[in-house]
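Have a look at this one.
Missing here: one protein chain of the complex. Every other protein chain is in place.
Let's turn to chain A:
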Amino acid sequence: MSISKDQVIDFIYDEVRMLDEGRYDEWLALWLKDGHYWMPLDYKQSDPHTVTSLMYEDLFMLKLRIERLNGARTFSQKPKSRCHHVIQRPFVDEIDETAGTCVATTFMHYVETRLDEQQLLALTARHELALVDGALRIANKRVDILNCDAAFRNIQLLP
């Protein structure tokens, strides 16, 4: 079975909708078990390990992040944050038919709000996807924030 461009684009639209609607269990199920969600701190950062990033999380950490959002004593989520992605049509940069993998780049505006505050981040998301049992899965996701060197307030959900 091959990967079509439309399939990749639909996948990314569906994924951000899960995040915006807080359907985190479904979202976690999209991931391959060795995947990492990486949000660099530096512009064009190439090393996630020996310099600081904003996030570089494996599935255990992502699960922890999500589980915490609903905790009874998660004080910074009382009241809860909400988020919203507006995305451009993804660019499907590469499709490797034999490996069953592909890479896509998507420009997004991300809005997160809680109480009287709302912040807007401009993002570039890079998805590495893989076809497993006929369905696309996230092998890795990298999210670059345009103003990554700015001083941020809390970013509590998943841009």
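Please note the rule applied: a residue touches a chain if its C-beta (ideal position, glycine included) is under 8 Å from a C-beta of that chain, and two chains touch if they have at least 3 such contacts; residues count from 1.
Everything below uses one rule, namely that contacts and distances are computed from a predicted model.
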Undepicted complex member, UniProt protein name, chosen from "Acyl-CoA dehydrogenase", "Iron(III) transport system substrate-binding protein", "ABC transporter permease" or "Oxidoreductase": "Oxidoreductase"
Of A:Asp10, A:Asp25 or A:Glu67, the one touching the omitted chain in the full complex: A:Glu67
Hidden-chain contact residue, picked from the options A:Val51, A:Val86 or A:Val132: A:Val51
Omitted-chain contact residue, chosen from A:Ser4, A:Thr124 or A:Asn154: A:Asn154
Hidden partner interface residues of chain A, rising order: 39, 41-42, 45, 49-56, 58, 60-61, 63-65, 67-68, 71, 73-76, 149-156
